[in-house]
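Note that this complex is displayed minus one protein chain, with the remaining chains in position.
Letters are used for the chains, namely A, B, C, D and E, taken in the order the chains are written, and counting of residues starts over at 1 for each.
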Amino acid sequence: MSDQPLLRSLKEGAAFQGFLLAQEAAYKVSAKGSEYLELKLSDASGDLKAFLWDVRAIEGDMDAVQPDAFLWVKGAVTSYNGRLQMKLDKVRFAADVEVGDFSRFFPVSARPVPDMLAELDALIASVEDPWIRRLLEALFVVDTDLRAAFAQAPAAKSMHHVFLGGLLEHTLSVAAMADRACGHYRALNRDLVQAGVLLHDVGKTAELSYQRSFGYTDAGNLLGHIALETDWINRAVGKIPGFPEDLRLQILHIVLSHHGRLEFGSPVLPKTPEALLVHYLDDLDGKLEVMFRAAQDESDSGSWSPYHRALDRMIYRRRWPKVDPVEK
Amino acid sequence: MSDQPLLRSLKEGAAFQGFLLAQEAAYKVSAKGSEYLELKLSDASGDLKAFLWDVRAIEGDMDAVQPDAFLWVKGAVTSYNGRLQMKLDKVRFAADVEVGDFSRFFPVSARPVPDMLAELDALIASVEDPWIRRLLEALFVVDTDLRAAFAQAPAAKSMHHVFLGGLLEHTLSVAAMADRACGHYRALNRDLVQAGVLLHDVGKTAELSYQRSFGYTDAGNLLGHIALETDWINRAVGKIPGFPEDLRLQILHIVLSHHGRLEFGSPVLPKTPEALLVHYLDDLDGKLEVMFRAAQDESDSGSWSPYHRALDRMIYRRRWPKVDPVEK
Amino acid sequence: MSDQPLLRSLKEGAAFQGFLLAQEAAYKVSAKGSEYLELKLSDASGDLKAFLWDVRAIEGDMDAVQPDAFLWVKGAVTSYNGRLQMKLDKVRFAADVEVGDFSRFFPVSARPVPDMLAELDALIASVEDPWIRRLLEALFVVDTDLRAAFAQAPAAKSMHHVFLGGLLEHTLSVAAMADRACGHYRALNRDLVQAGVLLHDVGKTAELSYQRSFGYTDAGNLLGHIALETDWINRAVGKIPGFPEDLRLQILHIVLSHHGRLEFGSPVLPKTPEALLVHYLDDLDGKLEVMFRAAQDESDSGSWSPYHRALDRMIYRRRWPKVDPVEK
Amino acid sequence: MSDQPLLRSLKEGAAFQGFLLAQEAAYKVSAKGSEYLELKLSDASGDLKAFLWDVRAIEGDMDAVQPDAFLWVKGAVTSYNGRLQMKLDKVRFAADVEVGDFSRFFPVSARPVPDMLAELDALIASVEDPWIRRLLEALFVVDTDLRAAFAQAPAAKSMHHVFLGGLLEHTLSVAAMADRACGHYRALNRDLVQAGVLLHDVGKTAELSYQRSFGYTDAGNLLGHIALETDWINRAVGKIPGFPEDLRLQILHIVLSHHGRLEFGSPVLPKTPEALLVHYLDDLDGKLEVMFRAAQDESDSGSWSPYHRALDRMIYRRRWPKVDPVEK
Amino acid sequence: MSDQPLLRSLKEGAAFQGFLLAQEAAYKVSAKGSEYLELKLSDASGDLKAFLWDVRAIEGDMDAVQPDAFLWVKGAVTSYNGRLQMKLDKVRFAADVEVGDFSRFFPVSARPVPDMLAELDALIASVEDPWIRRLLEALFVVDTDLRAAFAQAPAAKSMHHVFLGGLLEHTLSVAAMADRACGHYRALNRDLVQAGVLLHDVGKTAELSYQRSFGYTDAGNLLGHIALETDWINRAVGKIPGFPEDLRLQILHIVLSHHGRLEFGSPVLPKTPEALLVHYLDDLDGKLEVMFRAAQDESDSGSWSPYHRALDRMIYRRRWPKVDPVEK
Partner (left out) sequence: MSDQPLLRSLKEGAAFQGFLLAQEAAYKVSAKGSEYLELKLSDASGDLKAFLWDVRAIEGDMDAVQPDAFLWVKGAVTSYNGRLQMKLDKVRFAADVEVGDFSRFFPVSARPVPDMLAELDALIASVEDPWIRRLLEALFVVDTDLRAAFAQAPAAKSMHHVFLGGLLEHTLSVAAMADRACGHYRALNRDLVQAGVLLHDVGKTAELSYQRSFGYTDAGNLLGHIALETDWINRAVGKIPGFPEDLRLQILHIVLSHHGRLEFGSPVLPKTPEALLVHYLDDLDGKLEVMFRAAQDESDSGSWSPYHRALDRMIYRRRWPKVDPVEK
């Protein structure tokens, strides 16, 4: 689809053909009892309503035209009361393999992946403790599959950093804050903290599915990301002869306890300062991302965001402006 | 200590010397300002109050005379208002190595360990599924250290089956009930259920310390038994080439979810019938053991047990008698 | 309606007239501003969408055409994009009395009611304790109205065993498991357990309404099934001279405590082994039924069931296959 | 014990012999290893510490000398640093039958029982609804055993109105407030409210034991007062031919729901205005009694009461003084 | 809009033009792909469905036609299957300033505002304590803006007394009940109670917005009414020289604690009898209003109200009839 235009670039009257992701798809019955298809189609640039008035123009299996499916469509852009929509002539289900590079259909991190990977590598290199550094290298450098997945996965299905690269972006943000915290609380073992930060969510690469829509894998639903990453850490440690047992326990403890409360899925409470810190900074970073996004949402101009279910509150969107230092 | 008499067998006037476990130990001050030592000493047969009126008769480190320590004592049994107690002449701390076989100091399962191990082996042999059987053999037969620990550990620190061999006794009881349940609910996969039953608490062999008093190990406090046994299962599976991934997920899921609720330390809820069954039968078996023990406690003759904190209730001790079938 | 065809047997083009249950009924406005009626009509074999394009063809009270009402309809089966639907010519509300035997409109237990009643009778006959047996006979044999209702009621409005005969099927399933449990935990009083099992939900015959749709009666909403059946047990006991008071207390205790937690509507916690067992087996049976149903649902082919609100989880539908014993 | 002096009237040097209730009783070991008995003895007027230095002076079973037992004691009042205590020469366990009228050993309501019963009768007589009036008469007038128990029972074991006559005093207080509330909320059915008020705690006469110390009966622990009184109401209704079923449901509903929340032991929530009112006024009256008692406790002169576990708070004891109307 | 007819008075065929409040407003697409506008329009007398089939007939900004907006409409009343609706020819957004007096669009208290204000003044005048009376006068008499707002605000956004004047009506109802309670519990300081009652919700005048639809202000969302009124009381107290500090604390304590539980937004629990009383009577009054409204709802004829989310229950609507005293 490399030569297909982005939805955001389309003008009224333009013809369009290509692949789009169906965010919504529903068969509806008109007043005359005839069935039509109403779609919401998207690429990474945005989305449009689209209508196919004669469902006989669907090629192949009608039932495959569903939310989360890729569709090949052909039609034209029309304008209705100032809003663009698409009137379709042809629709068919498109297999993943036809579509090629999915990244053009999904939201992605604002930070380029290579930059983030370089920051990850620098962070690992900065670890003084040789055991911890070797463990991190084994997982994030030597294991190229995991490295690739870590760079692509979102941080969550719906809560925060819900975009490709979100897991890495979130992890690096927590890591940067953790370094600042270690500068302040000098009794913290910074290397142990960073081990916990880098590993705390790495299991999400296998807990979540993010190839087409964002969801949970079978392993994610049955085990959860904490059990997944615990296993990976144990395997990696097993390949490092002489790895200290107390260190293994303390790293696993941070990972197991990082949700902070049993009812949030951590089987143990944080019982070391490093575990406590990782829990707080992880939680804070995720919630701040939600709040900043709510404040910056351009589709909304009110003082208050809509009710956010995961946070169980609305966000106040008005920001008290910073004072320019020179004005002081 | 093989030739030392059991506490329960002592009569008034008998001399005693040997090792006993200090369940309580406190230095107290008499009205004259002199310090004395008040002890509660036990072996597996029972316990006695004991007094050392002159603390200068303590050999070695006074501060080592603490609850949970073994002591070597010398004294005589006296009777006071019809109750036996011990008047001591000498007390000293005893290192574990002197004491030898600890099992004479602790409550033990009413079932002989060899019988229980035979039942375990028969259960494993009855598993039809070759993958599951190999996994169970690897852990409970091939790994002789784990097998030995599994036969010795208690099932909990204070909740239920708090005696040596209690873990195995509890596990086999759940397994027997599970077989009965599989006979009733025919859609259950019996082999998968038994895998879950046998593995659900095996991590307690490393979560709990039970060499002297019953407590938690560092690994137990930092990781919990669920994370410990999950690791062991993963390692054992890793050594069985071709072990099916979906089976691994389903077994781990039973283990991870067997506490039934997140706030009880399971990071996931039971999502398969087998996981649900193991959770219910495990929970039921532990609580029934508490109730039956309360009803049979000979030191108590009232209708109600004392308040049981873990169950948050008192137990009704009066049993409605069974009718002899022939009377019908 | 004895000669009316089942919905599942209808073919395109067939004419239909007869009674059907309206599961959904809504007046909608077409683009032209004309009102039409959209229905989902069902009998025990399935359901179909149906449309009446001219609402003036409704006979009698338009407002009586509502969900949960029986309707008499006349129309023809049409096919639209491969799906059958019904185009109606006439619709009218039908009083219950016209419809006759409701059982053709509702899901029913897969087990024949006479078989289940025979099993119930055998179970009661197996009770050795004469007091308990007389109590159960009084309620389930002598009281023919209760016996009939017990054979017809569903086990719940929406949670589990939601079909006619479900209450009896659920009760017998718990009873069979309870017998197995009593074979294992020999200290249990089996007759007392069976009294608890058979009586624990009998109040649902008056708590639920299940003549047309499944709901709650006034007594069900105001008192709940536990208070209802407690009353019935007290009345029955009152007619058995010399019934032992402690036995009455223990039976009522099982019934009152069988929800296991105060927040689930039990005014007391289970404080006897028998009460604990009934609570666990009842809860387990209901949840397993939900899980097995989810796994067997043919309308769904994914690995996961939809989110189940009462269980607060999705169910994993993939079953690890049993190994044929001979393959071992 | 009619001629035995009250504890509060004793002076230093006085001899004493008679029955007293042991609130505390403990055997202790002195510095010399001799055992002595330390008691706290009470009658309704107060309590004193007492010591028996030679336990051989105990007549009969030493182990029967326990908290909550009546004891017959002989000794003399001594003064120690300005506080009175009792030095005993003889102590023996006393059977209930010896002691006679228990009421001299327990706190009692400040209101005379005959006055309270007259108020109860007037309240019942004021009920206009003939069905409700007959029901109340059946329980509180015709059933003379229940009437007597209702006049003697405390309202709770430890929460509020913990004194003989407390149940009736509390009930009448709620009833008086309920009449005031019905005067304000005119849509309330006052007779229905009063039925709920008078019956809401009547089961406490059988839930609590209050012959010697305040505790729970077996029936109380196994069923709870709500189930007990529900049974009694059903029995009484059963003897009134033609009693309206809807009225029975509404009265039982008030009783069943009066704890207001499931986790407080009500199997249903209040769903009628009358049930809601009874719940609130009952709860308010009990908590106010606790607060007023805390404020008036003469043994305490601080601004704050001790922490009250049932209320989970301390009570502020300082009262803002009322202004005399004439000063205005 | 003084000469515009009320919706309830309109007959079929009548022409209408004037201002109405849009409770619902949605653009929909017809089967032909043409867009139409579907509205639900209301004034204080009721509401009607309305349709504008050609959206080009909208004057001005289409996007301003939203729920909660006032609209100027022109059209005619039609009848469809016995129900009235409106077919519109013209629609435009109307600014608040055009509409004038909003009160004709909203539900209002059944009690006339002047009557309620007179009752408020009498209540304040009845306060004997000069400090309390001066405080109440400062806020409710001297501060005429607050007095006006207090007479206009609803008591809540959606819970109870959701109509103009509802805050005052609710407050006076609680005050009347409080006087009755002080007559019964004589140890209560009635003036302190009334201070708490009158002030407990006064911050809702600034927490809620009720000029057009009922919602929360920014201050309401950020601070809540308790913090708002606490500030006002402090300011008013600050202007009364010599106001006793202990009285200030006790009044503020009632206000701060009146939600009764921390999880309901009170930062402290009620720790004085007066605070406890105000909490209970406030809560009771709000819930009773909901229940009485449910029972009197003429649009509903069933025994049960719809599920009420704030109360988490359905309300039983059937009232047991009062007996006429003379019939006794």
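FYI, contacts are C-beta pairs under 8 Å (C-beta built on N, C-alpha and C of every residue); 3 or more make two chains touch, one makes a residue touch a chain.
Keep in mind that what you see is a predicted model, and the values were worked out from it rather than measured.
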Specify the shown partners of the omitted chain in the complete complex.
A, B, D, E
Which candidate, E:Leu84, E:Val113, E:Leu222 or E:Ile240, sits in contact with the chain we can't see?
E:Leu222
In the whole complex, of E:Leu7, E:Leu252, E:Leu277 or E:Ala294, the residue touching the missing chain would be E:Leu252
Touch with the missing chain holds, among A:Arg8, A:Lys28 or A:Arg180, for A:Arg180
Touching residues (missing chain, whole complex) on subunit B:
27, 29-33, 35, 55, 62, 218, 221-222
If you put the missing chain back, which residues of subunit A would it touch?
128-130, 173, 176-177, 180-181, 183-185, 187, 189-192, 246-247, 250, 253, 269, 271-273, 276-277, 280, 283-284, 287-288, 291-292, 295, 311-316, 318-325, 327-328
Which parts of subunit D are in contact with the chain that was left out?
30-32, 34, 36, 38, 51, 53, 80-82, 87, 303-304, 314, 316, 318
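The working rule: only the chains that are shown with their structure count from here on.
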Mutual neighbours - chains that touch subunit A and subunit B alike
C
Hop distance check: subunit A to subunit C, minimum number of steps through touching chains?
1
Given that subunit B is a copy of subunit C, what angle of rotation, in degrees and a multiple of 5, matches their CA positions?
180
Type of subunit A:subunit E copy interface by residue overlap (half), same or different
different
CA centroid of subunit B to CA centroid of subunit E, Å
61
Residues of subunit A that touch two or more other chains: which are they?
30-32, 218, 221-222
If each protein chain is taken as a node and each touching pair as an edge, is the resulting graph a line, ring, star, complete or other?
other
Can you name every chain pair that touches?
A-B, A-C, A-E, B-C, B-D, C-D, C-E, D-E
